[in-house]
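Of the protein chains in this complex, one is absent; all others appear in place.
Every chain is named by a letter (A, B and C) in the order it is written, and numbering of its residues begins at 1.
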Amino acid sequence: MFQDFSLFPEAASTVAGRVDELYLFLVGMTAFAATGIFSTLLFFAVRYRRRQGRKATQIEGSIPLEVLWSAVPLALFVFAFGWGAKVYLEVHNRPKDCMQFYVTGKQWMWKIQHPTGQREINALHIPVGEPIELTMISEDVIHDFFVPAFRVKRDVVPGMYTSIWFEATKVGTYHLFCAEYCGTKHSQMIGEVIVMDPADYEQWLSGQPAGADPVESGRLLFENLLCATCHEPGPRQRGPSLAGRFGTKVGTQAGRQVPFDEDYVRSSILDPMLDLSVGFEPVMQTYKGQVTETNIQHLIAYLKSIGAQPVAGETSAEGEEL
Amino acid sequence: MTTSARSSYLDAEPREDNYLAAGYGIKSWLLTVDHKRIALLYLISLTAFFTVGGLFAVLVRLELLTPQGDLFQSEIYNRLFTMHGTFMVFFFLLPSVPAVFGNFLLPLMLGARDVAFPKLNLLSWYLYVAGGLLSFVAMLAGGVDTGWTFYAPYSSTYANSQVIVSALGIFVAGFSSILTGVNFIATIHKMRAPGLTWFRLPLFVWAHYATSLIMVLGTPVVAVTIVLVAIERLFHVGVFDPALGGDPVLFQHLFWFYSHPAVYIMILPAMGIMSELIAAFSRKRVFGYPVVAISSLAIAVLGFLVWGHHMFVSGQSVFAGFVFSLLSMLVAVPSAIKVFNWTATLYRGSLSFRTPMLYALGFIGLFTIGGLTGVFLASLAVDVHVHDTYFVVAHFHYVMVGGVVMAYMGGLHFWWPKFFGRMYPENVARTAAVLIFAGFNLTFFPQFLLGYLGMPRRYHAYPEEFQVLNVLSTAGASVLGLGFLLPLCYLAWSLKYGRKVGPNPWHAAGLEWTTTSPPPKHNFDAIPTVEHGAYAYAELDAEEVAHA
Amino acid sequence: MKSHVLPLRVYLQVFAALMTLTAVTTGIAFVDLGAWNTVVALTIALVKVVVVVLWFMHVKYSPRLIWVAALASLYWLLILFGFLMSDYVTRVPVEGWAPPIAW
Partner (left out) sequence: MPELAATHHGPLAHHFETLEQQKDTCTLGMWAFLVQEVMFFGGLFACYIVYRFLYPAAFLEGAHHLSPAWGTFNTVVLIGSSLTMALSVRAAQLGRRRGTAGFILATMALACVFLGVKWIEYGHKFEDGLIPGVAWHPEPGAAHGLRIYFGLYFTMTGMHALHMVVGLVLMVFVALRALRGRYSPDNYIGVEVLGLYWHFVDLVWIFLFPLLYLLGRH
């Protein structure tokens, strides 16, 4: 029972230390305030205990004191906000050139896919010292991807992509938890994050059954689902050609400009009538039920590879952030 | 003060037309519109629900004694913590102080004969009981496993448990809360005795006024949210179902719009009790009275602007996260002000450490920790790490149990002689207070550490390295459980064997102490006229000297 | 107990005003004003509400407390709508968020 017992979690990512600093500051503030209040209470309790012949002195109050003990906590709390916000932006804003992993949460497992196509369940092998970005979606209820050693956590929501990034600093094996209650086996929706030396990671990758590269499986899906029939130039073309499109803007029939990004591709596959591209008939059938979330991620990877920016990566407007 | 003055307060025979003697049949209770009897009805039913909720807590802690999850299956465990949460939050904490002490004391403190709408008051109790029974039915029919937060789309689509019945129970109980709020607002505005101006009111009344505002403004939003969950389950309209285009994050917005202010519904009346206790056992007016009064209103208003701090990792926008984080910091200030003012009230007081005062001092300690750990959760980066971990569990138990329940117990001992005309046994009561305080800390302090270590809440099984702290927590829970059993026994004992007391056993200021214990059916023989503010201890002491 | 009895004429005038506003709001809905359609419709609705509250509900002749109650409900509605939408309208630029997808 005392195995691995500790009172403070391991810190194994670039942001962990920053979060811990703020945490310790807050612990210090709490300890200071609590000690102050408790010792005052204790002192008053002894000093002013009821004694024969001594009466309480009635005191109205004191405006200067009220101002003081409103202003000091306010200043401290706003400082805690500022610091928290600053570190939060570091936790939240990913660097450029992250390795792109795909995560699908479902009751009750994590399905994870490497940039090179290898798949694993409830485990994530990553190289140390590389920024990693996970693009995540849920197939059913809300889950939450939580790695305590990295001090990162993000809800994995059905119907919308969320993302999280981290850079591991220490080789080792760390807990992966689902932190949003998701039903019966919530506490078994756990796994491991295994941080390896880059060389070991390469070796691990090559030892895996060479799962098809997402771009390659996406290309196969694109063929097998006969997407090309309508979406490549030719006599039977009925929809927009998709080469060079990813990362651009689409003019929709509702007159809006929407980004041709992961969400757009996903929604166009599952619900083609939403945001139809201008200049085409509404003839596409939904592929709901025929493709899995993983299939969609592969198709996205393929479209990215033939897109405007062939490098897998940024599509959202992170640069404009706050 | 002399012994002769003291004896005039003790050992008085209750008058024959006291409210307890106004009728003895079941009907005289179930059809009563007397606010004092309704308060006792609440006291009984709240104790029942608290016991049920407590039993669930015991089972949860037992399961967590070992990491394997071997005592119950996970289906059962999930139901246990959900039922613990729903019973404790909706059927104990939310009504607790207002329904028992607010009902009993507001009219007495205001110098009124009853609340503004006595029949509505009885209806509130029936709605509350009906809601509780529905939750019981849901429990017997297989329970509900969504967590007390009912997050969509789990609750609206995926859960295979009694979500609709349980939600209906909460909906009905919500209307009980709303009607109580309406009743209190009207009572406080319109039923004050002549001369009782706003700034002469006891702080207990101010706190209940602020709470009533939140009940009226917030509760309907969660009520309609619950209706939408039920509609979603029945008709799949898509409002919360991402498969149909709904946004599950919207549920969280609507839920927390009420459920964050709801924690102020729970804590504000507890703070009201605190002010009364501190004043009575220091024999002083509360330091900075107007500031403490206004801070209650400030909490009620600011409390509505911070709900998004429950959603920092949910998919809410970064901008909204920043706004809610900053505003959450602001709402911590009025709470801090209260703590400082209570502490300052002790300065140059004449402190006696009877049981209610022990609870009051315990409240200050535990609420300080509970409040300050709230700042951790309002601070974005730390919240990302501790969100949905045991840190959160520890934090809200420090506020809800360390705060609300401590004040509830303190108030119960303080006003027990007023309720029943008999005193509780002091020594055993003090022992229980110390046990509860120690057991509480042992239960919940380790959970702060567990949370920062990363143990997620609502886990049925957990990694072995968390076991030591969990064992400590369970050990503490057994002490805590024992601590709560004691008052149950000795308070029941005191109903028959407790020492009889006169109108004012504590020599306390306040209109409720000017009428007999137990009070007559219509509270006062003549409506009092108020000449000075609450906490007129200087005047009271002078009077006693004159008597002697 | 004093009560303020309004002359019948006032009620009829209020009713006539409400009818006129209903006619206007329905009529204008068929004219394309772009985004202004919403603004106009809501403004007219708000005017109608004010008229009903002031005269039919007698708030014009009520103590200040009733005014406060009426305005408080409006204020808290705005808190709900305002803070709620502050999330939705800022989601797109900050996180590349798109509406949830159906299938």
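Simple rule for what comes next: a contact is a pair of C-beta atoms (placed from the backbone, for glycine too) under 8 Å apart; a residue touches a chain by one contact, two chains touch by 3 or more.
Values in this document were obtained by computation on a predicted structure and should not be read as measured data.
Note that the absent chain touches A, B, C when the full complex is taken as a whole. Residue in contact with the omitted chain (choice from B:53, B:246, B:308 or B:334): B:246. Interface note for the absent chain: among B:69, B:220, B:463 or B:533, the touching residue is B:220. Within the set B:97, B:172 or B:254, the residue that contacts the chain not displayed is B:254.
Interface residues of chain C facing the missing partner chain: 1-3, 5-6, 8, 11-12, 14-15, 18-19, 22, 25-26, 29-33, 37-38, 41-42, 44-45, 48-49, 52-53, 55-57, 62-63, 65-66, 69-70, 72-74, 76-77, 80-81, 84-85, 88-89, 99-100, 102. Seen from chain B, the chain kept out of the figure touches residues 107, 112-118, 120, 178, 181-183, 185-186, 189-191, 216-221, 223-225, 227-228, 231, 234-239, 244-247, 250, 253-254, 257, 522, 525-527. Remark: the residues of chain A touching the chain excluded from display are 254, 271, 273-274, 282.
Everything that follows uses one rule, which is that only the chains that are shown with their structure count from here on.
Between chain A and chain C, the centres computed from C-alpha atoms are 40 Å apart.
If you average the CA atoms of chain B and of chain C, the two centres end up 36 Å from each other. Touching two or more other chains at once are residues 94-95, 97, 99-103 of chain C. Multi-chain contact residues of chain A (touching two or more other chains) are listed as 158-160, 162, 321-322.
Contact residues of chain B toward chain C in the complex are 189, 217, 221, 238, 242-249, 253, 257, 304-305, 307-308, 315-320, 323-324.
Against chain A, the residues of chain B that register as touching in their complex are 69, 74-75, 78, 145-147, 151, 153-154, 157-159, 242-243, 245-249, 282-285, 287-291, 313-315, 318-319, 321-322, 325-326, 329-330, 332-333, 336-337, 339-341, 343-344, 346-353, 361, 364-365, 368-369, 372-373, 375-376, 378-385, 387-389, 449, 452-454, 456-465, 467-468, 471, 537-538, 541. Those residues of chain C whose C-beta lies close enough to touch chain B in the complex are 65, 72-73, 76, 79-80, 83-84, 86-88, 90-91, 94-95, 97, 99-103.
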